[in-house]
Each structure stands twice: as C-alpha cells, then as structure tokens.
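All protein chains but one are shown at their positions in the complex.
Our next item is chain A:
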Amino acid sequence: MSLSITLTLNGVTRAIAFEDARVTLLDLLRDRLDLPGTKKGCDRGQCGACTVLVNGRRTTACLTLAATLEGAEVTTIEGLAPEGTLHPVQQAFIDNDAFQCGYCTPGQIMSAVGLIAEGRAGTDPERIREGMSGNICRCAAYHGITLAVQQATRSMVHPDTAAKTGDAA
C-alpha cells in the first residue's frame, strides 16, 4: 500500500511518500528523513524520548502513525531554533545542567516547550514536575530540568523579570 502525505516539517512544506502504513512518525523522522534528534526509548508511549510538536502540541511520535498526519505541522528538536541559535528552553537546559547523558534531552526540551505553551504550570515547581512526568530521565536530572523549565518560562512569558537561574525547586 503506497501512501503519501504533505507535511510542514520544521517550517518546510514537503510531500513525503512511504510504502507501509505501519510507519510511525518517529521512524519516519529518524530512518527516512534523516532527523535523528528525536530519540526512541520505549517505543510505547512510556518514556517521552520521542516527544515532538504536532500542530503546536507535544505528543509522542512513537504512537503516531505517519499516515494520519496529512496536512499537519510537525516541529522536532532540529527545527526549534534557527541554525546557530538556541531556543530559550535549550539555553535554560544548558544553564541549569539539566542533563547528563543527554539521551532524554530532546524529548524533555520539546515537552517543556509544549508545557509552557499550554500555560498549565507557570513557574510552580510542583506543577512543572507533574507536567513533565511523561518524560523519564534515567540519569535523574530532574532537579535541573525543573529549574530549566522555570527559567525558560520566565524568559518566554515574562521576559522583563527573567532571571538566569530558577527559584529553588
């Protein structure tokens, strides 16, 4: 069964053909479109490593069939900021040592971007931890991740009062 979809991927609209309806968005990105920044952890929705934005909302690419995405807008870690620059969430992860091995980090960052857009957590550390609970970090960088989301929220939502480091979480 041959399928084709038109996607706006990291700002570029492109027609994508593939042979098999079993292809997930995650495998499409990594294996066919040369965008390996999105990671595969569990492949079952349990770890968040594959988090991307679909139509501006965070979702797990591993449980999304590519065939369902006709007309969708997809943003991956590669497309978050223009080449050579960092998105405020990326900068905040560096500033707060929010990773060790880095494997979960693209998913954490995309999830944080989604969470901040949802406006559900603000800078409340408890709400940030709850909102980020779909992203597992086996290195347990959770403290830094919470600080990074606080810092990024401040700089994105209230740029005037942005401090470089977050509140004690």
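Criterion: a contact is a pair of C-beta atoms (placed from the backbone, for glycine too) under 8 Å apart; a residue touches a chain by one contact, two chains touch by 3 or more; residues count from 1.
The criterion applied here is as follows: contacts and distances are computed from a predicted model.
Look at the chain that isn't drawn here: its UniProt entry, checked against "Biotin synthase", "ABC transporter permease", "Xanthine dehydrogenase family protein subunit M" or "Mannose-1-phosphate guanyltransferase", names it "Xanthine dehydrogenase family protein subunit M".
Within the whole complex, the absent chain has one touching residue among A:R14, A:R120 or A:R138, and that is A:R120. Screening A:L3, A:I16 or A:V157 against the full complex identifies A:L3 as the residue touching the chain left out. Within the whole complex, the absent chain has one touching residue among A:L65, A:C101 or A:C139, and that is A:L65.
Which of A:D31, A:D97 or A:E130 touches the hidden chain is settled by the complete complex: it is A:E130. Only one of A:N10, A:S111 or A:Q151 touches the chain withheld from this view, namely A:S111. Although one chain is not shown, part of chain A still touches it, namely residues 1, 3, 20-22, 24, 43-45, 48, 51, 57-60, 63-65, 67-68, 70, 111, 114-115, 118, 120, 124, 126-127, 129-135.
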